[in-house]
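To start, the structure itself, in C-alpha coordinates.
A single protein chain has been omitted from the complex, and every remaining protein chain is retained in its original position.
Take a look at chain A:
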Amino acid sequence: MVDVQFRFREDEAVNDSAVTVDAFTEQTNATAVRIEPGDDARALLPFLDRLRLIEVNFPAWTDGRGYSSARVLREAGFTGEIRAVGDVVIDMLSHLKRCGFDAFAPDKPLNPADAQNAFDRWDNVYQATADGRQPIWALRHQS
(Lines give C-alpha, C1' and ligand atoms only; values in the text may rest on other atoms or scores of the structure.)
Protein backbone atom coordinates (compact mmCIF):
# COMPACT_ATOMS: atom_id res chain seq x y z
CA MET A 1 0.00 0.00 0.00
CA VAL A 2 1.25 3.48 -0.89
CA ASP A 3 1.77 5.92 1.98
CA VAL A 4 -0.61 8.79 2.55
CA GLN A 5 1.55 11.87 1.98
CA PHE A 6 -0.96 14.58 2.87
CA ARG A 7 -3.98 14.30 5.13
CA PHE A 8 -6.36 17.04 6.21
CA ARG A 9 -8.27 15.20 8.93
CA GLU A 10 -8.06 15.17 12.69
CA ASP A 11 -9.32 11.63 13.19
CA GLU A 12 -7.17 8.57 13.40
CA ALA A 13 -5.57 7.29 10.20
CA VAL A 14 -7.56 4.62 8.39
CA ASN A 15 -5.50 1.65 7.31
CA ASP A 16 -8.28 -0.69 6.25
CA SER A 17 -7.53 -2.18 2.88
CA ALA A 18 -9.90 -1.09 0.19
CA VAL A 19 -11.96 -3.48 -1.92
CA THR A 20 -13.41 -2.87 -5.35
CA VAL A 21 -16.89 -1.42 -5.73
CA ASP A 22 -18.19 -4.78 -7.01
CA ALA A 23 -16.66 -6.70 -4.13
CA PHE A 24 -17.92 -4.14 -1.64
CA THR A 25 -21.55 -4.40 -2.63
CA GLU A 26 -21.32 -8.16 -2.00
CA GLN A 27 -19.06 -8.06 1.06
CA THR A 28 -21.03 -6.46 3.83
CA ASN A 29 -18.27 -6.05 6.40
CA ALA A 30 -15.76 -4.01 4.38
CA THR A 31 -15.16 -0.45 5.62
CA ALA A 32 -12.99 0.79 2.79
CA VAL A 33 -13.59 0.78 -0.93
CA ARG A 34 -11.70 1.89 -4.02
CA ILE A 35 -13.44 3.66 -6.92
CA GLU A 36 -11.97 3.28 -10.38
CA PRO A 37 -12.62 5.90 -13.07
CA GLY A 38 -15.34 3.80 -14.72
CA ASP A 39 -17.26 3.16 -11.47
CA ASP A 40 -20.39 5.09 -10.65
CA ALA A 41 -19.89 6.55 -7.18
CA ARG A 42 -23.66 6.64 -6.74
CA ALA A 43 -23.63 2.86 -6.29
CA LEU A 44 -22.09 3.49 -2.85
CA LEU A 45 -24.64 6.01 -1.64
CA PRO A 46 -26.85 3.48 0.24
CA PHE A 47 -23.82 2.29 2.24
CA LEU A 48 -22.03 5.49 3.19
CA ASP A 49 -22.71 5.18 6.91
CA ARG A 50 -20.56 2.09 7.23
CA LEU A 51 -17.65 3.32 5.14
CA ARG A 52 -14.62 4.93 6.79
CA LEU A 53 -12.47 5.34 3.70
CA ILE A 54 -13.15 5.75 0.02
CA GLU A 55 -10.14 5.70 -2.25
CA VAL A 56 -10.51 7.24 -5.70
CA ASN A 57 -7.96 5.97 -8.16
CA PHE A 58 -6.39 8.11 -10.87
CA PRO A 59 -4.56 5.71 -13.21
CA ALA A 60 -3.74 8.82 -15.27
CA TRP A 61 -4.11 12.29 -13.79
CA THR A 62 -5.67 13.60 -17.00
CA ASP A 63 -8.73 11.36 -16.53
CA GLY A 64 -10.99 13.65 -14.51
CA ARG A 65 -13.84 11.32 -13.61
CA GLY A 66 -12.59 10.98 -10.04
CA TYR A 67 -13.36 14.65 -9.34
CA SER A 68 -17.04 14.06 -10.01
CA SER A 69 -16.97 10.88 -7.90
CA ALA A 70 -15.65 12.75 -4.87
CA ARG A 71 -18.14 15.57 -5.21
CA VAL A 72 -21.04 13.16 -5.56
CA LEU A 73 -19.97 11.44 -2.32
CA ARG A 74 -19.60 14.69 -0.40
CA GLU A 75 -22.88 16.01 -1.76
CA ALA A 76 -24.53 12.88 -0.39
CA GLY A 77 -23.14 13.73 3.03
CA PHE A 78 -20.19 11.36 3.27
CA THR A 79 -17.89 12.58 6.05
CA GLY A 80 -15.29 9.81 6.01
CA GLU A 81 -11.93 10.01 4.31
CA ILE A 82 -11.77 10.42 0.54
CA ARG A 83 -8.27 9.61 -0.58
CA ALA A 84 -6.80 10.34 -4.01
CA VAL A 85 -4.48 7.54 -5.08
CA GLY A 86 -2.51 6.79 -8.22
CA ASP A 87 -1.09 9.33 -10.64
CA VAL A 88 -1.65 12.30 -8.35
CA VAL A 89 0.42 15.32 -9.38
CA ILE A 90 1.16 18.72 -7.83
CA ASP A 91 -1.09 20.65 -10.15
CA MET A 92 -4.20 18.67 -9.21
CA LEU A 93 -3.95 19.13 -5.47
CA SER A 94 -5.97 22.29 -4.92
CA HIS A 95 -8.69 21.14 -7.33
CA LEU A 96 -8.93 17.71 -5.71
CA LYS A 97 -9.27 19.31 -2.31
CA ARG A 98 -12.06 21.54 -3.56
CA CYS A 99 -13.96 18.49 -4.81
CA GLY A 100 -13.85 16.91 -1.37
CA PHE A 101 -10.61 14.93 -1.21
CA ASP A 102 -8.98 15.16 2.19
CA ALA A 103 -6.14 12.66 1.83
CA PHE A 104 -3.56 12.16 -0.87
CA ALA A 105 -1.43 9.10 -1.55
CA PRO A 106 0.47 9.72 -4.79
CA ASP A 107 2.27 6.80 -6.40
CA LYS A 108 5.35 8.97 -6.54
CA PRO A 109 5.86 11.20 -3.50
CA LEU A 110 5.57 14.90 -4.34
CA ASN A 111 8.01 17.67 -3.52
CA PRO A 112 6.59 18.92 -0.17
CA ALA A 113 7.32 22.60 -0.79
CA ASP A 114 5.72 22.55 -4.26
CA ALA A 115 2.75 20.68 -2.85
CA GLN A 116 2.29 23.21 -0.06
CA ASN A 117 2.36 26.01 -2.63
CA ALA A 118 -0.28 24.21 -4.63
CA PHE A 119 -2.58 23.70 -1.64
CA ASP A 120 -2.23 27.37 -0.68
CA ARG A 121 -2.46 28.73 -4.20
CA TRP A 122 -6.01 30.03 -4.48
CA ASP A 123 -7.10 32.57 -1.86
CA ASN A 124 -10.55 32.65 -3.43
CA VAL A 125 -12.65 30.54 -5.75
CA TYR A 126 -15.38 31.16 -8.28
CA GLN A 127 -17.55 28.09 -7.63
CA ALA A 128 -19.39 26.55 -4.74
CA THR A 129 -18.11 22.99 -4.48
CA ALA A 130 -17.67 20.42 -1.76
CA ASP A 131 -15.05 22.13 0.38
CA GLY A 132 -17.44 24.56 2.04
CA ARG A 133 -15.49 27.62 0.88
CA GLN A 134 -17.48 30.75 0.15
CA PRO A 135 -17.27 31.40 -3.57
CA ILE A 136 -16.47 34.88 -4.84
CA TRP A 137 -20.09 35.54 -5.75
CA ALA A 138 -21.11 34.92 -2.15
CA LEU A 139 -18.39 37.24 -0.84
CA ARG A 140 -19.55 39.93 -3.24
CA HIS A 141 -23.09 39.80 -1.97
CA GLN A 142 -22.57 39.38 1.76
CA SER A 143 -25.10 41.46 3.60
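Brief remarks on what is shown
Definition applied: contacts are C-beta pairs under 8 Å (C-beta built on N, C-alpha and C of every residue); 3 or more make two chains touch, one makes a residue touch a chain; residues count from 1.
Note that in this section contacts and distances are computed from a predicted model.
Not every chain of the complex appears here, and the one that does not is recorded in UniProt as "Nitrite/sulfite reductase", selected from "Nitrite/sulfite reductase", "DNA helicase", "ABC transporter permease" or "Spore coat protein CotJC". Counting the whole complex, the residues of chain A in touch with the unshown chain are 37, 40, 61-65, 67-68, 71, 75, 89-91, 94-96, 98-99, 111, 114, 117, 121-129, 135-141.
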